[in-house]
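Complex shown without one protein chain; remaining protein chains in place.
On to chain A.
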Amino acid sequence: MHVTSRQFKDNARGAVADANLRQSLATMKTGFRAKRGVAVAALPEFEALREAGKAMKDHTLAHLDHYLERFEEKVTASGGHVHWAPDADAACRTVLDICRRHNARLVTKGKSMVAEEIELNAFLQKNGIEPVETDLGEYIIQLRHELPSHIIAPAIHVRKDQVADSFRDTHTQFPADRPLEEPRDLLDEARTVLRDRFLTADVGITGANMLIAETGSTVIVTNEGNGDLTQLLPRVHIVVTSIDKVVPTLEDSSIVLRLLARSATGQPMSTYTTFSTGPRRPEDPDGPEHFHVVLLDNGRSRMLGTQVQDVLRCIRCAACINHCPIYGAVGGHAYGSVYPGPIGSVLTPGLASLEEAANLPNASTLCGRCEAVCPMKIPLPRMLRHWREEEFARHLVPARARWGLRLWAFTARRPALYRFGTGLAARALRLLGGRRGRLARLPLAGGWTRVRDLPVPEPGGTFMARYKRRETH
């Protein structure tokens, strides 16, 4: 997993100044947020479903080995194969081996964040296999050689006219002067191009929104139908997924399905919900001849039994991302991880390392909106704070900030010393800015004064001093 979160601050500075991005993010806020709000308000049992989802996933995570083994048994019994991949490299090699065994040259792909996490496309390309994304958003960013900037709307940062430019550059088989101004034109062209790919692909790769232990089924939810064509038309279907996606029973999957689309896009259900169980049986009219599931760990099992285990309940709906004011200000690319927003800031240090994910746990005001909208009730602020504590304990925090805090804490535990300090500060700040009531600049406070003035204390000293005076006079 390639993480560039060390550049977060620089990325963020560029992002907040990007007018195009600002416009895309504004649309996201009004769109996703409003639609979720309407969908949730229309479902009286939404809170009860959240509780049920949390309890079901907590139970599953407590018995994860059991349910994963049951899932494997059922997949095998239905004629499929499960491949355990401890890390990204193992997962990529497994996929490549399967492709090579079937002499695959062209691979179609449904949307999969796990495939993004393991950077599967680059790996396949390096090894002479052409992967083609079939989700429109993923297809657009593939053409633009970009990473997704959102886990359910990967091309949310791309404007319509930029899509048209990419299509003109790539689809040179069409007349150069064709109209591509309307979304419909873009959709039709993508559909025409992709249809041929669906029909000629040797292998179809999808992710999975869930794995059902009881039946050995994998579940995908999509709105474009591309996932179904990806997994049904080629001879081989490979599901690239991770161990945290398993749920015990078919019935349990309905809890997640009822929460997922409502939290994500505000739909009661996605347009397509598809359950795949093994390869095509003799009596089936269609379906793949071979069915493989690559089960990725990549740091997830390490999180079990720790302070961040709860993040494994995540169903990747992106509600936390859509409601995050930080994401809303900087967009997804600034994070430097394929998982942006609050969920990414908790997940990335666990999947990669705290060192590589530097900045991410701190890039939050802990405003709590992510937890408030999370359908699985993941306590994201608590876990962000946990990573901050790890950073502090492991001396990953800059020495100046560290000693500043310790000095402040030393003083704050000694009221007499503290009163002396605050009295001094009140006087000093008033000397500097008393005339205007505020300061535009102050040594050592550049972080504050870069974007706002610092109001100075009221005249007459601190509350404690004035209260005491009033009492004794």
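The working rule: a contact is a pair of C-beta atoms (placed from the backbone, for glycine too) under 8 Å apart; a residue touches a chain by one contact, two chains touch by 3 or more; residues count from 1.
Convention: contacts and distances are computed from a predicted model.
Its record in UniProt calls the unshown chain "L-lactate dehydrogenase complex protein LldE", which is the match among "Putative spermidine/putrescine transport system permease protein", "L-lactate dehydrogenase complex protein LldE", "Sn-glycerol-3-phosphate import ATP-binding protein UgpC" or "Acetolactate synthase".
Considering the complete assembly, chain A touches the hidden chain via residues 9, 12-13, 16, 325-326, 329-330, 362-369, 371-372, 385, 387-393, 397, 401-402, 405-406, 408-409, 412-413, 415, 418, 422, 425-426, 430-431, 434-438, 440, 445-448, 450-464, 466-467.
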